[in-house]
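The structure that follows is given in the form of structure tokens.
All protein chains but one are shown in place.
Chain nomenclature is as follows: A, B and C, assigned in order of appearance, with residue numbering initiated at 1 for each chain independently.
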Amino acid sequence: MTTRIAVAGASGYAGGELLRLLLGHPQVEIGTLTGHSNAGERLGGLQPHLLPLADRVLEPTTAEALAGHDVVFLALPHGQSGALAAALGGDVVVVDCGADHRLEDPAAWEAFYGGDHHGAWPYGLPELPGQRARLAGATRVAVPGCYPTVSSLALVPALAAGLVAPDVVVVAASGTSGAGKAAKPHLLGSEVLGNASAYGVGGVHRHTPEIVQNLTRVAGAPVGVSFTPVLVPMSRGILATCSAPLAGEVGAADARAAYQKAYDDEPFVHLLPEGQWPQTQSVTGSNAVHLQVTVDAAAGRLVAVGAVDNLAKGTAGAAVQSMNLALGLDETLGLTTVGVAP
Amino acid sequence: MTTRIAVAGASGYAGGELLRLLLGHPQVEIGTLTGHSNAGERLGGLQPHLLPLADRVLEPTTAEALAGHDVVFLALPHGQSGALAAALGGDVVVVDCGADHRLEDPAAWEAFYGGDHHGAWPYGLPELPGQRARLAGATRVAVPGCYPTVSSLALVPALAAGLVAPDVVVVAASGTSGAGKAAKPHLLGSEVLGNASAYGVGGVHRHTPEIVQNLTRVAGAPVGVSFTPVLVPMSRGILATCSAPLAGEVGAADARAAYQKAYDDEPFVHLLPEGQWPQTQSVTGSNAVHLQVTVDAAAGRLVAVGAVDNLAKGTAGAAVQSMNLALGLDETLGLTTVGVAP
Amino acid sequence: MTTRIAVAGASGYAGGELLRLLLGHPQVEIGTLTGHSNAGERLGGLQPHLLPLADRVLEPTTAEALAGHDVVFLALPHGQSGALAAALGGDVVVVDCGADHRLEDPAAWEAFYGGDHHGAWPYGLPELPGQRARLAGATRVAVPGCYPTVSSLALVPALAAGLVAPDVVVVAASGTSGAGKAAKPHLLGSEVLGNASAYGVGGVHRHTPEIVQNLTRVAGAPVGVSFTPVLVPMSRGILATCSAPLAGEVGAADARAAYQKAYDDEPFVHLLPEGQWPQTQSVTGSNAVHLQVTVDAAAGRLVAVGAVDNLAKGTAGAAVQSMNLALGLDETLGLTTVGVAP
Partner (left out) sequence: MTTRIAVAGASGYAGGELLRLLLGHPQVEIGTLTGHSNAGERLGGLQPHLLPLADRVLEPTTAEALAGHDVVFLALPHGQSGALAAALGGDVVVVDCGADHRLEDPAAWEAFYGGDHHGAWPYGLPELPGQRARLAGATRVAVPGCYPTVSSLALVPALAAGLVAPDVVVVAASGTSGAGKAAKPHLLGSEVLGNASAYGVGGVHRHTPEIVQNLTRVAGAPVGVSFTPVLVPMSRGILATCSAPLAGEVGAADARAAYQKAYDDEPFVHLLPEGQWPQTQSVTGSNAVHLQVTVDAAAGRLVAVGAVDNLAKGTAGAAVQSMNLALGLDETLGLTTVGVAP
């Protein structure tokens, strides 16, 4: 049986990556594709890497255009998914790659995004404790942000096992595609080549409350999160360096054991062998998350590093994985743990 | 009056940057250049960007070849500078870009480098409290490591002013040139392009004890340092994201005031205007350090970010600056605060 | 029915890409993997992106280790495939990614490679006229060089149709992975970042006689080839700008018609719509070749531009495509025309 899907926002990076993955999904038929300013254009001019869809023409992003599909993926600016989802009806599976339905706390939404809060949907990170069950059969899914995905996976086992105090520091080097395809001067090639720059420093990045939410849930206590994203000269990939003060006597073996226990059965989260550290190149294009953890006894901190492809497992891969769970399919369909390197 | 200088290790990246800067120094005459495996070769084949020196031929790195200069710069692997400096005599100014004489604690040397410790020389970071005076008239200078330079400058004002607890986290994105010119597979272009990777994680990087030493001196108490370097796809530059828990009620204005007080008179350390964050491109080729600081009240941390060119202010620029001080010249001679961007 | 394959040279870039593709091939079982200096090591430490094969251990590259497979892929330095192939027996399909059996002319082999010439095998570029038939049922295949693949595909239709004189100029910008994984100073990240450099200029690059051979066959007359490769700061991809003097009155529409006729039925060679020019990012990781052609009337030249992933269609993809043909499978099995972008 084939699932008929539509993608709203097919001209952007998240939309393009969704289509790249869905073209390889064995049980999916790609239906309507929509755009905003690009409506009426051939996809081949906008996403020339998606050769099999080159002659598709984008329709405007309306509920009418998106009707008649089993699953609708939304890859839109925040603030647009609530009304669209409502118009699509409750039996359509809506997978939202945007931020609208990630945060449970209206105050956090208000503080970081502003405007009305439309409530939280099942959160598309099945590797978090208890989360996989919530996604089974869901008709609404909020795909996590890319930074929260890797940061949460890198820190949850330590917090859940009580190895660290609830006070974490995350510094994440990121490629440029996470910032999207809208032309902004600071994202020009000339500006990002040969350049590393911090932004959203001091707790103001919008992914901060989402990391807090994920970590607080497993820690059972409010978790302080100091999060700094750093833009580096690559297109894809996030490398998150995460640390927290040790809670008592904890050795590297204890840390390793907690991460093994947490992820040994996970198809996409991979704890590297001791001594091997993650690199983003290894997960390019794949749904895998590579992790490593150690203990810095002198500094009294646990340090975990995670690598993820922000567009794949960080966005579109998580969306497809969530769709699989929502539809009762094999969770790994259409996804791979093989990266494109070098 | 002209100072006659020699450079040992002229074929490497640090040696090349020294020569680039010294070619622009108005009171310097470039004498002997030495190499190890490249002795006998034209510099033009090894450092084609140094056109005025293209026809110079490298001599072997011996005390004889280096004799007869006022200043000798050593850009050599660690372990080689002690004996060479002894053979050059006490009246020659020796500026060591290597690690041999940075650490005061023999135990730290032993733990991180191994082999005999040869004692500490005046430390070439004049912007640290009290350090400029120690460099005036010195005949031996230990040039700081690149990571310790930017990390220390980013954290010292906060620690010195008691704004933070002595327990810091530094995650530093770095270009590849800091790893040198020796051909190693993980440094190949194919490996570093499109790739961010952590290394030396968990307190094992050799720059860790140097950061500890610098910070402990100003904090007046042992400082815990969690340091993680991250290799990113650019040739030059380090962007260090540094943070520490606030010690009591500290606001962003307090933090800013401490950094202004520390650096307002410094010719090379520049606190950016509020809201503007450092980027490495702005300091490429320059001796400037760009800093910004803020307070993340929700996370309870002070966050400071610094950008430096690892080869310039991070190595060769500091060496020239130290030479100027040692010789009683204007500290800024031959150095610039203008970067090569984009 | 499953084909059991082995890969000799599994630790290099070509070997890694072969395994990446073969992991997605529905009718292949991956058997022995061999290495030279890396024999005895886990693949996970050498090719961390190939997660499903992480625990495989490399065997030494010997005929014994490679025996017992249906297909053996050789990704070895030139000069090593002849003896190995002979030892494997005539019924094993041997697909050689190296240069040993590409050139038909012993004099050309001697001039560009030196040493004994071992004769030419069926050439794994089925898109050349008459070539597909030679690959059907073959037990020996010589995979083309990456530059010859894209250069030939970009020029053959014009030469075959007599639109241009047999005197071509090819300048090809290439990523670094084509130079392999052996650590050489000029391939270090610090050297290739921010750098474009020509090499093998003046007809001395080893791919030159292979381009001559391909073009001469279709032109029916000796073709002069001026070929210059240019190394640019990216890991994968070749963009070849190819031109030749017009032979008489030829318009852009004539050119376009010739290319459409040549490639309209080809699954992997794609002539872009008028006005859209190829870019390497669009073919990253894919087996597609993107082409465009025009006529520069003022200069009197036809200009064709082609983009290819040097590791995929330029090496490993062509190897898999050739294997499919040799075994009588669907030519496109395990291959895609979808690139990983951005």
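The rule we apply is simple: a contact is a pair of C-beta atoms (placed from the backbone, for glycine too) under 8 Å apart; a residue touches a chain by one contact, two chains touch by 3 or more.
Remember, predicted model here, so these are calculated numbers, not experimental data.
Interface note: of C:Pro233, C:Gly317 or C:Gly334, the residue touching the hidden chain in the full complex is C:Pro233. The residue touching the chain not shown here, chosen from A:Ala138, A:Val192 or A:Ile211, is A:Val192.
Considering the full assembly, B:Gln279 is the residue among B:Ser174, B:Gln279, B:Thr294 or B:Thr315 that touches the omitted chain.
Interface note for the absent chain: among C:Thr2, C:Gln27 or C:Asn195, the touching residue is C:Asn195.
Within chain C, the residues in touch with the undisplayed chain are 167, 169, 171, 173, 175, 190-191, 193-199, 201-203, 208, 224-228, 230, 232-239, 241, 243, 245, 252, 277-281, 284, 292, 294-301, 303, 305, 307, 342.
Although one chain is not displayed, its contacts with chain B can still be listed: residues 13, 16, 20, 23-24, 42, 44-45, 47-52, 177, 193-194, 235-236, 270, 272-273, 276, 279, 281-286, 288, 290, 336-342. In the full complex, chain A touches the omitted chain through residues 13, 175-177, 179, 181-185, 187-194, 233-235.
Heads up, the rule we're going with is that only the chains that are shown with their structure count from here on.
With centres taken as mean Cα positions, chain B sits 37 Å from chain A. Centre to centre, using the average C-alpha position, chain B and chain C are separated by 44 Å.
In chain B, the residues that reach two or more other chains under the touch definition are 175, 190-191, 193-194, 233-235.
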